[in-house]
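Left out: one protein chain. Kept in place: all the others.
Moving on, here comes chain A:
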Amino acid sequence: MFRYTKLTLVREIGVVLAALVMLSPFYILIATALKPRQALLTTPAISWPETPTFDAFREVMGEAGSSGVWQGLMNSLIITVGAVAGLVAIGSITAYVLARKLSKVSNVVYALVIAGIVVPPQLGLIPIYTSARSLGLIGSQWGMIVLYIGMIMPLSIFLYAGFVRAIPREYEEAATIDGASKFKVFTRVIFPLLAPATGTVAIMTGLVIWNDFFNALIFLQGTDAATLPVFMYGFVGSLTSRWDLIFAVVIISMIPILTFYLFAQKKFIQGFAGGIKS
């Protein structure tokens, strides 16, 4: 039953063609970024460059162009790593406490925390923005890290809590009998057992933060702490129709995340498909 037949082959060809259409924007992206500047104006947008060149990349990364790409990359990296570290450390311990204590209070608190995943952040951002402005926290990397940790904490707790519930309680008993303190039970026994959850949390929250535009735009636009998307937005606004340069920046912004994805694609896909399963 359901074997590979001639009809399946036809179906396979159809699906591959549909997938190629889906992936065609990547072709346009690369072809345009590699086109010499004159060819950009004289050849059709769907043609492959006759003489591919990395001039656009040299220009946006080099001295002559704006070195904002590098600054944006560094800022994105620092803010993402800092916030993910916080989300892992604080999220895991909080999920542990909330999921292990089987009282009514902890269930209510957990539900209230999880509700934070659905509510859009825009409304709360207004008072946060005005307080950050009066405290001088606009454009601060630390301020941004703390904001992201707080905003995305519900997701981190939700992902960790599912894994905590799956850990048998005998582990804690055994460790306590061996004389470990409560804190050691968590750091030496529970946290290592949560390693798969930590991977999922790091990937999911890291993606949200790395790709975030709305919050970064509000708090970091026009400052030295601007992340890559904010830099990109300003960069495109400053030059229209230099698609070779724009696409060079777009490709540079995609490379770190796509590299990461190709190495850990199973974990990425599981995170999106399974993180929401429980």
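Assume a residue touches a chain if its C-beta (ideal position, glycine included) is under 8 Å from a C-beta of that chain, and two chains touch if they have at least 3 such contacts; residues count from 1.
Everything that follows uses one rule, which is that contacts and distances are computed from a predicted model.
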| item | value |
| --- | --- |
| Among "CbtB domain-containing protein", "Cytochrome b/b6 N-terminal region profile domain-containing protein", "PTS system, galactitol-specific IIA component" or "Sugar ABC transporter permease", UniProt-listed name of the chain not shown | "Sugar ABC transporter permease" |
| Of A:Ala56, A:Ile79, A:Val113 or A:Ala226, the residue in touch with the unshown chain | A:Val113 |
| Selected from A:Gly68, A:Gly82, A:Gly143 or A:Pro229 as touching the chain missing from the view | A:Pro229 |
| Residue in contact with the excluded chain [from A:Phe57, A:Tyr96 or A:Phe163] | A:Tyr96 |
| Missing-partner contacts on chain A, residue numbers | 1-4, 8, 11-12, 15-16, 18-19, 22-23, 25, 28-29, 32, 41, 44-47, 90-91, 93-94, 96-98, 100-103, 109, 112-113, 115-116, 118-130, 133, 146-147, 149-151, 153-154, 157, 169, 172-182, 184-186, 188-189, 192, 207, 210-211, 213-214, 217-218, 228-229, 232-233, 236, 241, 243, 246-247, 250, 253-254, 257-258, 260-261, 265, 268-269, 272-274, 276-277 |
